[in-house]
Each structure stands twice: as C-alpha cells, then as structure tokens.
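Here the structure is laid out as structure tokens; the discussion comes afterwards.
Note that this is a trimmed complex: some chains were dropped, and none of the rest were shifted.
Per-chain numbering from 1; labels A and B assigned in written order.
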Amino acid sequence: MNEEKRKKLAMVVFSGDMDKLFAAFSIAAGAAASNMDVTMFFTFWGLRALKKKVRTGRSFFGRLLGIFYGGDIDRSTPSKMSFGGIGRWMFKRMMKAKRVPSLAQLRQTALDLGVKLYGCQMSMEVMEIPREKMIDEVAQCVGVVTFIEQAQQADVTLFV
Amino acid sequence: MNEEKRKKLAMVVFSGDMDKLFAAFSIAAGAAASNMDVTMFFTFWGLRALKKKVRTGRSFFGRLLGIFYGGDIDRSTPSKMSFGGIGRWMFKRMMKAKRVPSLAQLRQTALDLGVKLYGCQMSMEVMEIPREKMIDEVAQCVGVVTFIEQAQQADVTLFV
C-alpha cells in the first residue's frame, strides 16, 4: 500500500444531533472501508460524540449545559421530530428493526477501520468538557490550525 | 468537450428544509450550468426532495413519520421561522414576488442541466420510503460507498 497515494477525507463535525452524527460516522466508516485516510474534527455540539457518560461543567453555565446537553453519544436526539426524547426512542426502534447499528457501535466500527477522532480544544474549554471526560479513543485535542492542515491535504472535505 | 476534464461536484443532501434544499439545488444547477458534472446524494430528511406526493410508511413509526414529515418537495418548511406552516407560505410568497422559481421547478432545471439525483438506500429503508414512492427521475438508489467513490473524484464536495 502506497501511503502517499491514499485519498484523504477531513470532516468537521459541528452537530451533536443523532441523525447528523449517524450520517457523519456512516460516511467516515464508508470512506475508511474504501481505504481512505479519514480524520474527524469534533467541535461545539459535536463534542458529545466523544463524551463519556458523565456529567460535565464547572461553572454555573457549564453545569447547566452539562444537564441540558448531557449524556454520551447514544443520548443524542434527532434534529427534527425530537418531541422531548420520543423522537430518539422512535428512531432507535426504527433503526434497530432494520438492523442498523447504534451510534456507539458505528463509532467503534469507524475506529476499528482506522478513522482518527480529534477534539477541538477551544470548544472543549468553552463547553467545559475536559479530556478526561472524553473516551480514551480520541486521538488528540487540537486547535483549528490542525484541521486546516489536514483539510489542505484532503481530497474530500465536509462540514456536518 | 473533453469529458475527463470536466470539473465535478458531489453533494450530500441530508436536510429536507425548504431553505437548505433551495440552496442545494441552486448550487447544483449553477454548477451544472457552468459545465460541471454534478451528483447529489439524498439521505435522511433530504429524501423528501425526491418523494412523490404520496403517503409513506409501513410500520407504526414509519406511518407516523409519513404523516409528520409527509408530502413532496414543495411541502418542505424553512429551518427557521416555520411557525407551523406560515413560514413556508411566507417564503413562497416572498420568492414568488422576486420571480424565484419553486423548489420543484428548480429541481427540474437541475435535472434538465444533467444533475444526477441519487437516493441513499439505508435511509430509504429506515424512513420506509421505497423507490416507487420517489420520482422517476431519480438516477439510482445507492449505498454510502457509491458516494465515497464519487466524492473522491470530485473537485468540490459539500454536505448540506
């Protein structure tokens, strides 16, 4: 395998919505399975996709955010028809019925295929989600310039 | 015209919002008019852009989804200021006053210019929208790997 010839995908994952995360990880896993070199940069709401199932936040607002937007990747809700949690439950059932994997499973598949997951440092500070509250599999926590460097070398760039 | 020299645009259309679909089809039609080779992959909510004006869903949840998120491309609502349908009506009036085409017209323009529309198979299964409930002009229903292949060859990639 000629490493320099591998096509690259660099993706910003801004959204923490269940449905968008599903699309992001499906594309990432599909690209890695097609022998692409894949990096995902999680920023803002997207950080939820990297969180452990723990409460976050130090300041008053940080804790408030930790409550309203708490939980791990499988607590994410769809961007439409959320209905205070019913939407998540409904989509989970519909996906299970079609034997679609859960988000946590899909993320693991992506990791197994070599997808690299990065956390955005500035978002982690603003949202008060420190490294130790994120899953061990996160490759690194980096600034926006690292994403720019990756994106410059990429053949495919997406903002989800 | 040297076919191999044509620039390519590969777009994922995840959103089914009126305003985002409008942006997606405007960019697609503009690119095709500029002699680009354009493919659009409709997934999740974006599938509405390919639906006929028919009711969908087999299971209880599928039917529920078919009711709440029913109709065809011209039943889509804006992502902001939806106000239970008033937003759609308002934007339609504002666009008409400026002689902006409707979404169905814009989609037809894109098709006439050679834009290829693909449906995402897995979303079609989860959302219970079979091929026969989608417009005839859909080129093919494919998996994520087909998008990856197209995106690898593309000069411009977007996720809408």
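Just a few scattered comments:
The rule we apply is simple: a residue touches a chain if its C-beta (ideal position, glycine included) is under 8 Å from a C-beta of that chain, and two chains touch if they have at least 3 such contacts.
The structure displayed is predicted, hence computed values, not measured ones.
Displayed in place are 2 chains, all sharing one sequence; the entire complex defined by the structure file totals 3 copies.
Keep in mind that, in the parts below, only the chains that are shown with their structure count from here on.
Between chain A and chain B the centroid-to-centroid distance comes to 24 Å (mean Cα coordinates, whole Å). Here chain B touches chain A in the complex through residues 12, 14, 16, 43-45, 59, 61-62, 64-65, 68-69, 122, 125-128, 143-145, 147-149, 151-152, 154, 157-159, going by the rule given at the top.
Interface of chain A with chain B (complex): residues 7, 9, 19-20, 22-23, 26-27, 30-31, 33-34, 36, 79-81, 90-91, 93-95, 97-98, 100, 155-160.
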